[in-house]
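Only one protein chain is missing; all other protein chains are in place.
Take a look at chain A:
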Amino acid sequence: MPNLKDLKNRIASVQSTRKITSAMKMVAASKLRRAQEQAEAGRPYAERMGRMLASLAANVQDSGNGPKLMTGTGSDQVHLLVIISSDRGLCGAFNGAIVRESRRQILRLQSEGKTVKLLTVGRKARDQLRREFGSLIVETYEDVGRRRLSFADADVVAQKVLAMYDAGEFDVCSVIFNKFKSAISQIVTVQQLVPFAVEAQADEEAAGAEVKAIYEFEPDEEQILAELLPRNLSIQVYRALLESAASEQGARMTAMDNATRNAGDMINKLTITYNRTRQAYITKELIEIISGAEAV
């Protein structure tokens, strides 16, 4: 028969766990709101930059000598993957999903005979990929945007990518991150950064009269593009980081919500066991007393 004291301790410990997880859930919820607001605030810049790029690219593509960041190096032998994860755990399948997708991509590229290099953001991806692909990791970043994700944080990563590209260390660069869909659903997304593909949205926006307008350029298209593309890369990295930050908090919120509920179930079960056991003890003692009295 289980010991009453042990059961009591067990219940107390699960209760305090529940307190912790429900506090974490609330913290994650408020962080999530902030992350979402930030992602929202960053949207206008990205939109306008996309619009400018679309009209510029349309002009330059005709001339056929765009900058290297857009046209690529002409080969696709060396791939650089920027993997964005979190620094902390306890956020459900968030990091697991990223690592699984990364591993899949790496193996696929390697089986095609390509060289793969990795740039990891966040402690978790590094820890989990280090054992298998340690030699591929070029650089890792930790504590990115611990307090509040700023554009400068993203710029650090983007500058590294650019420096590597200029040095000819890779041909194609993609970023792997969790795209925020809702608090309970995050989608692992692979997005190509270099060479930069002017997306399909350019087409639908071209329908708008504004894009059709003939722009004057000052200085010329190529020079503007040469400045705009690196900036765009930083923006893409920044957006990926924002999405990932929001996803992380969403995933954590869900995970902690589940944990809180599980703890509640466990407490109920333990309480029932505790009460039954107590009852059994009482009954047993009563029987002993009664049978003792009868014997006299």
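Throughout what follows, contacts are C-beta pairs under 8 Å (C-beta built on N, C-alpha and C of every residue); 3 or more make two chains touch, one makes a residue touch a chain; residues count from 1.
The rule is short, and it goes like this: contacts and distances are computed from a predicted model.
J.: Just by its UniProt name, which of "ATP synthase epsilon chain", "ABC transporter permease", "Thiol:disulfide interchange protein" or "Ferredoxin-like protein" is the chain not shown in this complex?
T.: UniProt lists the chain left out of the view as "ATP synthase epsilon chain".
J.: Looking at A:Leu7, A:Met49 or A:Ile267, which residue reaches the missing chain?
T.: Looking across A:Leu7, A:Met49 or A:Ile267, the contact with the absent chain belongs to A:Met49.
J.: Tell me where the left-out chain touches chain A, residue by residue.
T.: Counting over the whole complex, chain A touches the hidden chain at residues 38, 41-42, 44-45, 48-49, 51-52, 55-56, 150-151, 154, 210, 213-219, 223-224, 227-228, 231, 234-235, 238.
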